[in-house]
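Of the protein chains in this complex, all but one are displayed in their positions.
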């Protein structure tokens, strides 16, 4: 069975973005996930973010591993190259693709099993390289596609559908990212589009790896009592500390907030992220206070959401490697091959 | 060439431990590492620790991955089963062996490449499982055996023998362990036997995974100017915060320290770890302050050493799994096979 | 014309609508009537919404292979309606939900349409979306009971057994059955010419899937450590093991006499198995193709360091992710020679859930006896579908073959212990376990070692050990389960050779070919390395048809490499699209070649 393409009805009423595209143009094929799956809400937010930023879909590469979450790139940006690869190895593909062509926008979609279990090593090292990409971890605490086993993000004490309790400490993607020196760390909730969209936009504008951990309930295997990744639990215990508000380069910033509660962070492309704060003491540009605050709230059983940390002086992989401006894929062969004359000269060294 | 066994000269003067063994009995074959390699000093400390604890060598299993560091288990505890396995995968072997037989003492030896590069995933998940074992990471910031490439522990800006500077954030094993919920985290320096031996002893007594990160200069590829893992650098910037002092169950504790600078932690086997503190505010039983303090000192370019964190209520893998007291390998087959009668009864379910 | 106890029907529904319990009920009911039955679940690689089919074949002759002839189709999924209609055999029947008018599609003239207002009925009778969806399935069970004359008392009993403690549930289920039954009786002129009649052919049999039976086999083999990373279609093997351990392996105070480690990935899973085996436990890991690919390096270590390990490869359609919910025999070559360098591994090939149980036990005996990894290669069809097989028997006198493991007492006696010496000339050295005795200590390594167990970079010392290991593996050829053999109906120069799950299709095909006067001698290999009988069989026939489920003829490749017979005489018959093989595939393949020949 080939995928069923959505009828592309262009209702004239559909509003267009700066490059004249409607949200529809940012959609993909019909989702085959369970009705109510948190992942579908994230897909909607991703579509919204790309549309609002007026990024041409074909200038995007969307990569994923394996899992329900990793299927979602089929459901957005029809006109972008997609890569649903192998389980846990998306980060390596993304790093390689980015090295070859840093001129397109990369979005990597993964799951908690994909990134924190089998892919833990690659997840960590992609962060370390600070690959310029948006990394979305659709976190439901279980392996959805294989029917609900605990993932490494399952909370201690949380019970599986079969009623067993998880005995191990969860791996917290955000704490891990901070410890690994990530330059952009955020957490949100699939059900909170208002918060998620601006975070995704800021992540897309960030030059470096923007890690976004999105709690995304699995309605089929992990949305019951006792699951800390359920809609109910997350709604109750979700504490937003920093609300990101993204402003494209064009517009200037209207500071319509009481000073002190507002923090502006300039992005590499001259755009701004405006951080509206709910917790006074919170400084989203300080890695260590961020870490400490997440832990503090965790001890209260709360899930801290918002843009948790952003490093304004992020040096992405290409900057660190010192590669040329032109993407490597666009360098003409002639500029890459030294030619025979050089070869003959060189060989004096081998005599 | 088969290994050259050390001549077992039993000089009567050699002092014996409680089970009548001398240090010699805890040695292995002659080291084939470079003269002056930090790893050899760690081997000496390991020999000392096992000897002082009077652990029968044959009741020990020593496992490692691949690397110069991973070769060292050949150099200690001749009478223990050893396993020099494949690169980066020691933690899985150790977890499996421990599941099968939790009655012997496990020591896993690894390198920074072995644990933080190729083995990063297994390293993290072994900590998460809290396998009851001593995990020694012999950290020289390079891949010694493959001649000096940067490992993931190489510090940003540190230069290789070939003169290149590392551009990436290092992965700090201790911060990683704390973030992953490790129950015992320590750091020491191969040159500081006085500090290292008690830490190793405490780690051996700890019920759960005791992670010990030991800075161990590679004299051949990473002991030059500009390397933060060199003897010189470590000697200068080594800040000891907590000195562990291990007391076997037998002896009682003599509190010969000004109170406030002394902290006693009871181990599962009734023995004590006595923590003598140099930094007043430091609490080695608080995971978060430990993390924060390591980071703070790091910003000063200092390497914090000592027993950084210990959780008194550690639940090791077996406790979490709820396995029987008897090691699984010792359960008689008769107690494992339900027999034909049960089989016939059972099959009613399949009709 | 009527056909009794010999027909097949297929149920098309969207995934995740709970039809599986209804289909299970049908299977059991037919089985309880004493009539041989098999079910094939054709499901998608998703959790909800995509098409799924359940195929039920009733065969008084006890044929278990998949059929491609469907007499009756329950077309209950709009997504696939067209396709499903097309699949009904000429003069067959199609049951649909007549709550809504038939889809615009031109109806087939050669098919009888049976409309049952399933939705209407259940919406009238039940409240709540969930219950209505579920009861719709039970309702079609009722309709089929009428159409196919399934014993309603049997169904009632089954519902009692299942919902004994939940009377409310039982009532609603019974109600749904009755609704469907009554409607079919009164409106559809049930029964159909194809229907059931009680027989007595199932009393010594059970209905079971191969993953469950393998999990049970691991319990009976005395395995204490299982390590795994979930992957379709192997997941239910570990779930089975866990279930049986919870039942049989817990002390009064709830302590476990087993350890199940859910690893972070397959590299860790096989590492844990090797670690546990090294420490002396019987340990195993279930996985599928992608997992085998990831285990390569560790398998080489276990081969060279000579550590037992049992690996279940429940094969699916590869390469790469491929079709995870379809079956294939695509890993035959990989498992036989997994890892870099010179390696060769013992493989076992069960053909049904009963052998999946037996070979699980055999696998541990061989792994420990030969101190090497052993692969048990089943597939999605064997592992996840319900097969009718003879009841499992257990010989209580069985004791595990732990191989040459030296006890503390033996070590105490021994002058000195060397790990890799060929003391007995059978290529199998002696092992010791950690923590047993100081004299038993040795250093395990994947790097070059000599027969004393010492590190070596000397070519002669190195080759010496590798040669012995090669002899050792060759000796396993006579220890693996002997091939299954059946002579042809008359003397013949033609042979048919297959492996694993193709057995049913081959046996059925042989009967049918015999009816056409084509006789073939038959062999099914059950283990690797192949015993001498295999070469003898190939030598004894001019042409041997090699039947298997992969694109490149991997079994044929193994036969060529291992027996040295001229490949030309091995004629390949393959179907590998993802469905289990049918007798028709085999017959077509054989006839094609014979016609060519003739």
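Here the chain labels run A, B and C in written order, and each chain numbers its own residues starting at 1.
Keep this in mind: a contact is a pair of C-beta atoms (placed from the backbone, for glycine too) under 8 Å apart; a residue touches a chain by one contact, two chains touch by 3 or more.
Just so it is clear, the model here is predicted, and its values are computed rather than measured.
Undergrad: Missing chain touches which shown chains?
TA: Over the full assembly, the chain not pictured touches A, B, C.
Undergrad: Of A:194, A:266 or A:337, which sits in contact with the chain we cannot see?
TA: Candidates A:194, A:266 or A:337; residue touching the omitted chain: A:337.
Undergrad: Quick one: say which of A:46, A:61, A:247 or A:284 touches the chain that got left out.
TA: Touches the omitted chain: A:61.
Undergrad: Touching the left-out chain: which of B:21, B:104 or B:152?
TA: B:152
Undergrad: Write the list of chain C residues that the hidden chain touches.
TA: These residues touch the chain not displayed: 44-45, 289-290, 292-294, 296-297, 300-301, 303-305, 317-326, 328, 330-331, 333-334, 337, 339-344, 445-448, 456-457, 459-460, 462-463, 466-467, 470, 550-552, 554, 557, 560-561, 564, 566-568, 576-579.
Undergrad: So which bits of chain A touch the chain we can't see?
TA: Residue positions of chain A that touch the missing chain: 1-3, 56-61, 63, 73-74, 78-86, 89, 91-101, 103-104, 121-122, 124-125, 129, 318, 321-325, 328-329, 331, 333, 335-340, 342-344, 346-347, 350-351.
Undergrad: Which residue numbers on chain B touch the omitted chain?
TA: 1, 32-35, 66, 68, 71, 86-88, 117-118, 120, 143-147, 149-150, 152, 220
Keep this in mind: only the chains that are shown with their structure count from here on.
Undergrad: What are the two chains with the most C-beta pairs touching?
TA: So the pair of chains linked by the most contacts is B-C.
Undergrad: Determine, using the mean of C-alpha atoms as each chain's centre, which chain is farthest from chain C.
TA: B
Undergrad: Taking the mean of the CA coordinates per chain, how far is chain A from chain B in Å?
TA: 35
Undergrad: How many angstrom lie between the centres of chain A and chain C, each centre taken as the mean Cα position?
TA: It comes to 40 Å between the two C-alpha centres.
Undergrad: Which residues of chain B are in contact with two or more other chains?
TA: 121, 124-125, 129, 321
Undergrad: Where does chain C touch two or more other chains at once, residue-wise?
TA: 264-265, in rising order.
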